[in-house]
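Working notes for the structure below.
Excluded from the complex is one protein chain; the other protein chains are retained at their positions.
In this document, chain identifiers A, B, C and D correspond to the written order of the chains, with residue numbering beginning at 1 in each.
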Amino acid sequence: MDYTIGTVAPILLFPLAAFVINAFIGRKLPRQGDWVSIIGILLSFGWSARIFNDFVFGHYSSDYYVHKVFTWIDLSYGDFPFQIDLGIYIDNMTAMMLLMVSGVAALIHIFSSFYMKGDPRYGRFFTYLSLFTTGMLGLVLSENLLSVFIFWELMGFCSYSLIGFYYEKEEAGNASMKAFMTTRVGDVCFLLAILGIWSVVGSVSFVDIYNHLASGAFEGQVAILGIPLASFCAFMIFAGTIGKSAQFPLQVWLPDAMMGPTPCSALIHAATMVAAGVYLSLRMYPLMEAGHLTTFIAYIGAITAFGAATIALIQTDIKAVLAYSTISQLGYMVLGIGVGSYNAAFMHLITHAVFKACLFLSAGSVIHSLHDHHTHGHVQEMPRMGGLRKKMPYTFLAMACCTLAISGVPFFSGFVSKDRILGDALYWGITGHHAHWYQAIPPILGFAAAFLTAFYMCRMMFLTFFGEPRDKELYEHCHKEKLSLNRNIPLLLLAVFTLGVWYSGSLTGQGKVKVAGDRYEWFSTLIEKPNTSNFREYTKEPFGLKDTRGTVHFEKSHYDPSHGLSEEEAHHVHTAHNIGAGLSILVAFLGIFIAFLMYIRKSMDPGFWVRTFHRWNKALKEKYYFDHLYIDVLIQKVLLTVNRLLAAFDMGVYDRFAIDGMASVNRWLYKAANFFDNFIVDNSVDLTGVSVKFLNVASRTVQSGKVQFYFMVLILAVSFYILKISF
Amino acid sequence: MENLLSCILWLPVVGIVAVLCTPKGKDNAVRWISLAVTTITFVLTLVLYCNFDTSMSEMQFAIKVPWIKAFHIFYSLGVDGISLPMIILTSLLFAICIMSSWTITKSVKGYFALLLMLESSVFGVFMSLDFFLFYVYWEIMLLPMFFLIAVWGGENREYAAIKFFLYTFFGSILMLVGMVALYYVTGQSSSSFDILALQGGNFTNEMVSIFGYDFHFNKLFFWFMFIGFAIKVPVFPFHTWLPHAHVQAPTAVSVILAGVLLKMGTYGFLRISFPIFPEASVHYSTAIAVLGVVNVIYGAMCAMAQTDVKKLIAYSSVSHMGFVMLGLAAMTVQGMNGAVLQMFNHGTSTAMMFLLVGILYERSHHRWIIRPDGTKGFGGLFTQLPNYSIIFIIGMFASLGLPGLSGFISEALIFLGIYERFTTITVIAVFGLLLGAAYLLWMFKRMFFGEVIEECKSYTDVNAREIFYMLPLCIAVVVFGVYPTPILDIMRASVGELVTLLSRF
Amino acid sequence: MFHKVLIILSSALTVASAIGVLVTKDIVRACIFLFFSLFGVAGIYASLGADFVAVTQIMVYVGGVVILMLFAVMLTGGPGKESAGSKGYLLIPMMGNKITFGFGIFSGLVLLLTMAKITKSVIASVTISEVEGFASTVERIGSLLVSEHVLAFEISSILLLGALVGAAMIARPRKNV
Amino acid sequence: MLKLLSNMSFYVPELVCILTMCTLLFMEAFYGDKSKGRTFVYITAMIGLAIAFAVLACSVGNKPQPIFYNALIIDSFSTVMKMIMVLGTLGVFYLCSQSTDIYEDLKTEFLVMTIGVLIGGMLLSSANNLLTVYLGIETLSILSYVLAAFKKRDGRSSEAGLKYVLYGGITAGVMLYGISHIYGILGTIQFSEIPGLIKALDSQQTLLLLPAFVLFFVGIGYKIACVPFHMWSPDVYEGSPVPVTTFFSIVPKLAGMAVLIRVTLVFFNHDGVLQTAWVGLMQVLAALTMFVGNITAINQKSVKRMLAFSSIAHAGFMMCGILVLNATGIRAILFYGATYLFMTLLAFYVTSFIIDKYGTDDHERFTGLISKHPLVAISMSVALFSLAGLPPFSGFIAKFNILSALIESEKYSLALIAVLNSVISLYYYLRLVKTMCVNEADSSEPIEGLGFVNQAVIVGLGIPVILLGVFWEKLMLVADGAKIFIQ
Partner (left out) sequence: MFGLAWYLGIGFVLFCTGITVMIARKSIVAILIGIELILNGAAINFVAYSKFVTQDLDGHIFPLFIIIVAAAEAAVGLAIVIRFYQIRETIHIDEATQLQS
């Protein structure tokens, strides 16, 4: 297949065109132009599928990639070369991301046409969706960090706009600003990483970076304060990930982002944008390694995974539970990166995107049906739900699949990916040869989080769909779900892809229960850590209307069960994986079981635990006080105080005294002259009436009007000078 | 073609005469005449653009006529890649400002005549190749500004106008000393005010004695010029005139002030300071960078504490001009190009912001985000003024450097340019972007989100005239955000030449 | 001998009268002292051989200016007016008050020092050539005035004319009204 | 005798003036008490001065010619200086004819006195020996005393005259004392001999000359009102009628400048300790003059007084041109004088009409002038901006010239002080501009004095202020050609 503007750019251009059309004339189109966006994304999906097809079914090689550039900005002059290229870099990861993003986005578009129906800004919602999709697809296709950054920010803007979609609500404004600003902290760091890398590499193309990493160009370079440049850049890029993927300590924005419409939560804050952070870290994995950052990453991931899971335990808002579970799952991915589980981290990204999108859509479906006639709003509170299984069977079905997937039940995708991460973490942190004592905590936290995940997800399911309806009136008003194209089909389609079999030939994902040959371990085969030395010699190809490439041959890859390790090493790894698999199955079922006991059998009282750990509970309710710390303390108390002080200083002190002070110096001189007049001239020339005169002549200067004083000045001045030159 | 520049320069003067000759009471005629003049000027600058040879770094359309032979002063005009974007920006903004000033009713004739005079003098600054001429235009510009602020401004306008005038005059008078010193230092035989002839700095070893202290000619007069230009930029600590002037000035004047006049300062660096004092410039680039970063952070932090929209945007200008200073301090092609591009882009985006604030002010007659008593000044504008809000979003995000809109590219280029030279400073400056987003979004949130407050319910959305004059800016912001090459191409050669010159020191 | 007596007498008269001007109570007396002082100066001129100048001094100065002064004193309220100033604080007669007097003396002393400095060094540095007195300067001055200093002569006439008109204009009562 | 007559041919302008003066005296006598219809007097006076001006203009560029046994020297410098002074006097004549600040029946006397002062000034500008300098200064002074006290009914005017007399008296005395020593040390009063004699002096005598010269300088310094001899001037300027103030701030000042230039060049034109000391002193004085003038002007309520202080500051500026002791400086001063003339005349014209209307010249009286008389207000603004030294007005070019003279001789410190003063001065000029153009008037009642003709005159004065700021090459060449001649 050719990789030209004609075959690649449409992926971006279709949604972009849909955005432009909707932005300008959307309101005048029938159905407010939703079909434009949907057609745009479907076409984009088609083009993505072609690429996916070419990569997975055509080349089937882990080394195969396409890299094409064109010059965007060229400032070269004389001896100073400088140009910024844009272009595409497509490898297996890109191809999969493309398919996932466009597929999920397409389904969400379709679902939106159900969910947003009747909204006064129905058309505008689709406009944003199209723009967002453009951004995400562009990010995936980008060949360099700068364009990643550009699309990254573009998504940030869409996220901002969509969170603030219901702008009549004050909280929407707060949430959108919070989201934008928090991620912006990461973005700024990301920009710094770009600058740092550019200073060594002279570009920020992935390929160039790999190349320079392989040649050791980063070694010995120092950024600031003696920090090695590689570490600096790696950290800064990871800071970008922290911001965008809502990792500890910048996770605060994601729960608030649920202010946006549910489909947008599904697309942006579950499936794609937040995953973009992880995607970026994966892309820059060699840099992370070179910067010795992996342990740090693992810790961040583990802390996030565990911490968010704990907060999710007590949430009652169905979307909040999902939001925290998203953070938690993203933590898993980051943990995966940290422990070197490259492949599994990416797989989790994909599987999570699918099941989390599905979960959100399902939640959306539930929320949409529950209409409160008193407040004229949708109901998101789980305590008012219950027993909805009968009212909406399709939604229930989809959501159940996803819950099983996320809980890590075997045969579902979540198990496949998460389990590998946990296995790798176990090996990396505890059982492996290189495991240090300080590496033991992340795997433990990971398993704990797996337990909690299973528990709270099932809690959510049980509270929503099982038991008796707790708000009868609400329940009565809820219509029975009928199978409809734009409501249930996306859900069910996504639910189908929560099955593990799509991603791994073995049902558990551990290569144990194989149902097909190695060929079906395609995911593991095709996604490998970038081998930087492969990029030592490469040539940029122009990205144009014609493909000038010669025929490129790559050897088809084969599944390597030992992951390229030595026999003994591989054995250890497998052992760790087996233990991990066992453990994670155990904790998953344990979690489900406890949830069952608590919410179906009601044999355990959740309130008991709440009372027992009331302090803990309070901390959870306050989300570990992060919002308080950031908003009340850091921003309100510190930053704004400093700002006010500065502003007050600027106008009140600096301007008034230093600048306008020039005038007051004059005034002061004037007063000094007055003083001179009062005390010297007046007291001396006529002593009497001092007290009266003192007030009278307050406004006089040296120009007292007294001629004899003038004489004296004259005489003394002349004498002074003559005496000065004479002596 | 030789006289094209003169045409552009003097056309507004013809406009002034026409405006002053209109009979009393025909205010609309005055408006239309001004609009016609500025529009024709804009078209002429586009002609200039079309005929500009982007591969040349030399001055083009140059014209040199003796003015004062006794002092070797010439009426010498020309444009290169650095000045052309500024000229285009100027003519565009003035045409827009005339349209935005349609609602001015207080002594219309005087207002438009002064605006046209301002336009002519700004052109003069950007076109002059003779230092003396440059200086004359630089100063002439103060007069219309003074009156425009002092007569048509807000309640505290006189203070602001006098402050602006004195501040700038102080700076330029130092520049005058430097200028004359340059004339004499080059040696009697080759004495000249020709900016191009002075380039290269051949007076390294001269010493100057002031109040008994000896200074290097080079360095001393670099600082003299620096202060002159820095006040205009304005660089911290010379910035305090700006909030006053901006807040008090009428909308159109704020637009010109922020959009064009601030650029004259940085243009001065590019045209005068750097080419004439290359050695000192390189020597003191760290200082420039530090001042730049202080500008960025200080401006942003001050902006964050403001409760007056216009003041907030005024401080944001301080912050954004700090980026330009950083780009200048970089002295690399990307940094310098970024700086010039940022000058242009800031011109468009900040002009948008000021125009938008002006539009709002015409409806509300106040500018409080939060009033002194703590209540909201605006609320729910998103609901009340949907079209206005969209334009506002574009302007705001262009201003905070969202990729895809113009501000980003220039800032990115600046950062790419400066990182290699001043890493620590860059790290600090990049966080200025964060602050920049913070205050704008904060303002946006306060004003646009939430329920429509009672007072805002009477506001009407932007009308056709307002949309019409906002449109070119929106287009510029978006187009140059995606595809900046048309502008970068113009400036590349000239900036490259300057960098080449600087790299020799 | 006569020469020396002339010098001593006129010098003493000049200096003593000048000091008299400074310290006398009465403004009329001050005028009289001035008269004597100027007369003494004329004597000094004579002793220096400047006969024409001496005569002019007596005629114009002593005869004209002092009379003018006396007229002025009379016209402005006569003697004693100074002491009857509205201030009423005259501690030392005719001298304003202590402070002004003190300052006047101080200024005088500073000036004294300064001028003494000049005078001393002038005397030290100029080459003094002892000469016999001029026989008569009248003729030569006369010819100088119409040749070398003709311009000054002419200008002084303008000056006098102007002063005349001006003084008359100011001093005379208003023409109309 | 023949020689004297031939000398007369170079002395025509002065003679014309003298003739005019005498004619006016006669005419006044014929007019008697008829207070109306003095048009003819003005016409005569103006024609006289115009002739003088024409004669001067024709003789610009002639070879330097010492006349009257070296008592005077007619060189281009003095001729140009005289032209400026004559023009200034002409301007004052017109102002006098319009002003009510001078009693109608004394206007002829005013003209006579003015011409007398002018003659003194002309004499000074080409004085070539100490006696002429002395007589010139005295002519200038004594007639000025009369002028200052011209408003006979007004105590302030009398007081101004009184102060002027007393201050003038003491300075004349001090100056004479100085001259006497100079005469004693050098043995001559002829300028043409002095440079040679000074070169021959031994070091001790050289040191002696300086104090004597300082005493001499007091007389000149008081005429140009430089610090610390300036103290009379605000009082006198304020007390005098407006036309007189106008006149004082132009003619005596420029005459003093002219003589100061010549004297400085005569005494200090060759390098040495004398020159260093003198230039050092002059620098301090110039800087002080500018500072004191400008700073004191800031808080003045009375516009006339403000202009008086500002004229002190301008004198300081001109002194900067002297102390560089070269042709550039002299050129700069001539240029400065010529432009200063128009700006000052314009500013005082407007002030005069305001005073005539309201009786005071308080700042507030200018409020909203732009709405009453836009052209006048604009012209006044132009004059004020020009005085502050803003391009494109001629005041800027004048300051630019001074500045370039300073910088050419590497007096950077003084250059810096000069420009800083320019900023300070802008502050108070700007305040007045603000009052006129920005503040709203309480009433739109027009000022009667400002009829069409007077407005036209004011605008006409504004035109050279602008034109000389743009097309200053011609004037520059004239000033450049006006070389001072010292043997």
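In the analysis below, contacts are C-beta pairs under 8 Å (C-beta built on N, C-alpha and C of every residue); 3 or more make two chains touch, one makes a residue touch a chain.
These numbers come from a predicted model, not from an experiment.
Visitor: Which chains here would be touched by the one that got left out?
Guide: Looking at the entire complex, the absent chain's contacts are A, C, D.
Visitor: Among the options D:L176, D:A327 or D:L467, which residue touches the chain absent from this view?
Guide: Reading the full complex, the residue touching the unseen chain is D:L176.
Visitor: Can you say which of D:R38, D:K163 or D:K253 touches the chain missing from this structure?
Guide: Selected residue, touching the omitted chain: D:K163.
Visitor: Just name the one of D:Y11, D:F53, D:Y134 or D:F317 that touches the chain not displayed here.
Guide: Only one of D:Y11, D:F53, D:Y134 or D:F317 touches the chain omitted from view, namely D:Y134.
Visitor: Using the document's contact rule, name the residues of chain D that touch the chain not shown here.
Guide: The list for chain D reads 131, 134-135, 138, 141-142, 145-146, 149, 152-156, 158-163, 165-166, 168-170, 172-174, 176-177, 179-181, 183-184, 187-189, 234-236, 238-239, 296, 299-300, 305.
Visitor: So that we can see where the missing chain sits, which residues of chain C does it touch?
Guide: Contact residues on chain C toward the absent chain are 4, 7, 11, 14-15, 18-19, 21-22, 27, 30-31, 34, 37-38, 41, 44-45, 47-50, 52-53, 56-57, 60-61, 64-65, 68-69, 71-73, 75-77, 81-82, 85-87, 94-96, 100-101, 103-105, 107-108, 111-112, 115-116, 119, 122-123, 126-131, 133, 137, 140-141, 144-145, 149, 152, 156, 159-160, 162-164, 166-168, 170-171.
Visitor: So that we can see where the missing chain sits, which residues of chain A does it touch?
Guide: Residues 685-686, 699-701, 703-708, 711-712, 715 of chain A touch the chain that is not shown.
Following the convention adopted for this analysis, only the chains that are shown with their structure count from here on.
Visitor: Quick check: how many Å separate the C-alpha centres of chain B and chain D?
Guide: 43
Visitor: Averaging over Cα atoms per chain, report the distance between chain C and chain D in Å.
Guide: Computed value for the inter-centroid distance: 31 Å.
Visitor: So how far apart, in whole Å, are chain A and chain D when each is placed at the average of its C-alpha atoms?
Guide: Chain centroid spacing, chain A to chain D, equals 77 Å.
Visitor: Going by the contact rule already set, what residues in chain A reach two or more other chains?
Guide: 711, 718, 722, 726
Visitor: Could you tell me which residues belong to chain B and also touch two or more other chains?
Guide: none
Visitor: Which of the residues in chain A end up touching chain C in this complex?
Guide: Against chain C, chain A makes touches at 683-688, 708, 711-712, 715-716, 718-719, 722-723, 726.
Visitor: In their shared complex, at which residues does chain D touch chain B?
Guide: Residues of chain D touching chain B: 385, 390-392, 396, 400, 403-404, 407-408, 410, 412-413, 415-416, 419-420, 422-423, 426-427, 430-431, 433-434, 437-439, 472-473, 476-477, 480.
Visitor: What does chain B use to touch chain D in their complex?
Guide: 67-71, 135-136, 139-140, 142-143, 146-147, 150-151, 157-158, 161-162, 165-166, 169-170, 173-174, 176-177, 180-181, 183-184, 208-212
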